[in-house]
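Below you will find the structure I want to go over with you.
A single protein chain has been removed from this complex, and every other one stays in its place.
In order of appearance the chains are A and B, and numbering begins at 1 in each one.
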Amino acid sequence: MYLAELVDAPVLQAGSRIGHVVDVRLFVPRHTEGQRVGTPEVFGVVVCPRRTGSFLGFERTDARAPALLAAFFRWRARGSFLVLWDDLAAVSKDAVELRPEAMRWSPALA
Amino acid sequence: MKKIFAVALGILTAIGGFLDIGDIVTNAVVGSRFGWSLAWVVVVGVAGICVFAHMAGKVAAVSGRATFELIRERLGPRMALANLSASFFINLLTLTAEVGGIALALQLASSVNYLLWVPVAAFAVWLVVWRVGFELMENVTGLIGLLLIGFAVAFFLLGPDWGELGRQAAQLMPTQESPATYWFYAVALFGAALTPYEVFFFSSGAVEEGWSVKDLGQSRLNVLVGFPLGGFLSLAIAGCAALALLPIGVEVGTLSQVVLPVAEAGGTLLLVAIILGIVAATFGAALETTLSAGYTLAQFFGWTWGKSKAPAQAARFHTTMIVCLVIGLGVLATGVDPVMVTEVSVVFSAVALPLTYLPILIVANDPDYMGEHVNSRALNVAGQAYFGLILVAAVAAVPLMIVTGVGQ
Partner (left out) sequence: MTEDLQPARSPSGGVLVDARLSLLDRQMLDVDGVTVGVVDDLELSDVPAVLERGTPPPSVLALVHGPIVLERIFGGKRPHGQLLRFGWDTVAKLGSAVELAAPASELPRPWLETWLRERVIARLPGGRHVPG
């Protein structure tokens, strides 16, 4: 499986489309023996109700400047949310399916 | 002398951006038709390129990333490819025009038909890209290009009527031209001041020279000396045309008409200096656009690039530049007017501007890249104001070009 296939893929829940994958959030653990950077694993997917493309970095809480652009891109990203890996029911390049009871978390990246 | 060489990258970038063959002729055309009533656009444009070149240079010095790498990284492959297609096309047109421009300048100097000079010019450009060190290249072309200050000398020798020029500069819309034509040239001059290849070249040149955080001061100096100098010289060219040609009703169409006021004011010696300056400036612009063609493509696709490496270490980068020069030669061999080629390209460049300057503005604020060197609030106010202006120019460019029939 390739990660870029998931980016922009439609997101389904209970049979209907609720948005698109904007980004795939990875967890990079501390590195183990023989590595310099730990092997990242999928932590969750960031979903936006519209197909807006990338948030250009404005999902990070410390990205507040330049103010007008930040406000515009945050407005474009309104209604987006993070779903953790455990709440995904199926993942393929055609669609990402959420469990019916999937929790929606804040998409902000600290 | 050392001070001059320290700002060589800025001077070469600005000469290529402001004083390439298209700009030299456009400025003279504008001067002969509108006097100084479009001078404000040059001033606004110079400030704009200073704002964005400063950010691009700063990002390159702090993070080592050149502008097209930022475009690919932040906008993703689809938008980056859209930008690449537009920028590369403009770049190729400009490159073609510059090679033609070198040949036209050599024709002025030698009376040998420019078509015979075209292959010589193209080969010389390739030779410099292939064999000459980056710093020697920028120092020599920058220094000889400074001979264009001769236009300023000619301007003063022509005895400018400051009252009249001031009246032109203050009067926004001359009555004898239609508003659409006036605004077409305004967008063309603005687009020319901010042509994307300037930041591609400037940021990549900064990486080639190995700038780091301690060179931030040098980066700022390059921007603040280079671009205003370029703007000043383009105003001088427009001023010469306004003084010598506007009153007698000559509309500039060829390079020899551009230098007419210089010959009139300063005689043969100044004319020789100016022609030498034009050769150096068009040569510098040809180098800048040839290298930019390689830089943009290599940075989009992740090829190894760099003029400071042996060509064999950057084979696709060098092959791209050879192919571009050969295409330029082919286009010129058809006998197309090089000056006309750039007038079209300048307008198209307005369309590519937003996709180039948005990622620069965003990344210059990204603490992951910039750490403590993120933009100040004042720089962001200026950057966003200019980004708004760039959007307006980009939207207006093509309709204006169609309505006015390319400024006729």
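Heads up, the rule we're going with is that a contact is a pair of C-beta atoms (placed from the backbone, for glycine too) under 8 Å apart; a residue touches a chain by one contact, two chains touch by 3 or more.
What you see is a predicted model, and the numbers here were worked out from it, not measured in a lab.
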Of B:6, B:132, B:180 or B:381, the one touching the omitted chain in the full complex: B:132
Residue among B:81, B:146, B:250 or B:340 that touches the chain left out of view: B:81
Touching residues on chain A - with respect to the absent chain: 1-4, 7, 22-30, 34-44, 46, 54-55, 57-59, 74, 77-82, 84-86, 88-92, 104-110
Where the unshown chain meets chain B, residue by residue: 63-65, 69, 72-73, 76-78, 80-81, 130-136, 298-305, 307-313, 315-316, 318-319, 368-369
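The rule is short, and it goes like this: only the chains that are shown with their structure count from here on.
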Approximate Å spacing (C-alpha centroids) for the pair chain A, chain B: 41
Footprint of chain B on chain A - complex, ascending: 53-54, 56-57, 62-63, 65-69
Chain A contact footprint on chain B (complex, rising order): 74-76, 79, 358, 361-362, 365-367, 374-375, 377, 380, 383-384, 387
